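First the structure, which I've put down as C-alpha cells, then a few questions once you've had a look.
Note that this complex is displayed minus one protein chain, with the remaining chains in position.
On to subunit A.
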C-alpha cells in the first residue's frame, strides 16, 4: 500500500460522502420532497413514512397529500398481503399455533377485503374520514393478531408491527386531507 493511493482512496471516500450528503439534502427533490417531510412530520413514525414514500416512484413526484395517502395505503396492502401468505404457510408448518394463527387469518382477511378497499375508495373520493377508519382498523387488526399470541412467541411480530405502524402512518396522512 503506497501513501498516494491511500490519499486518493480517502479523497474518493470523502467525495462520495459529500456527494451523498448533498444529494440527500432537502433542497434536492430527488428523494424526500418538502411535501413528504411536511406530511410525515405529522405522523407517528416520521422515518417509516419518509422511507415508504420515497421508495415509491410516485412519492417524490406527488403534487398533493392525496397521492401520498394512496401510496401508504398501497404499502399497507403489500405488507398485509405478505403477512397473510405467511399466516397461511404457518398454518401448515406450525399446527401448534393453530388457534392464534386462525385469528390472525381472520384479522388479515378483514384488512385485505374490507379495510383497505374502504380506505382506497374514501381517499380517492374525498371523504377522508372513512379512509382514516380503514387505516385505523387495519392497525387495530394487526395489533389484535399480535396480541393473540399470549403464551407463545408470535412468529409474526415483525410483520404485525410493520402493518400496524404503516397503517397508523396512513391514518395520520389521511387526517391531513380533512
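Quick notes on this structure:
The rule is simple: contacts are C-beta pairs under 8 Å (C-beta built on N, C-alpha and C of every residue); 3 or more make two chains touch, one makes a residue touch a chain; residues count from 1.
Please note the rule applied: contacts and distances are computed from a predicted model.
Its record in UniProt calls the unshown chain "beta-fructofuranosidase", which is the match among "Exosome complex component RRP40", "Phospholipid-transporting ATPase", "Glutathione S-transferase" or "beta-fructofuranosidase".
For subunit A, the residues touching the chain absent from view are 13-14, 16-18, 20-21, 23-26, 31-32, 37, 41-47, 50-51, 54-55, 103, 106-107, 110, 113-115, 117-118, 121-122, 124-130, 133-134, 136-137, 139-141, 143-144, 147-148, 150, 168, 171-172, 175-176, 178.
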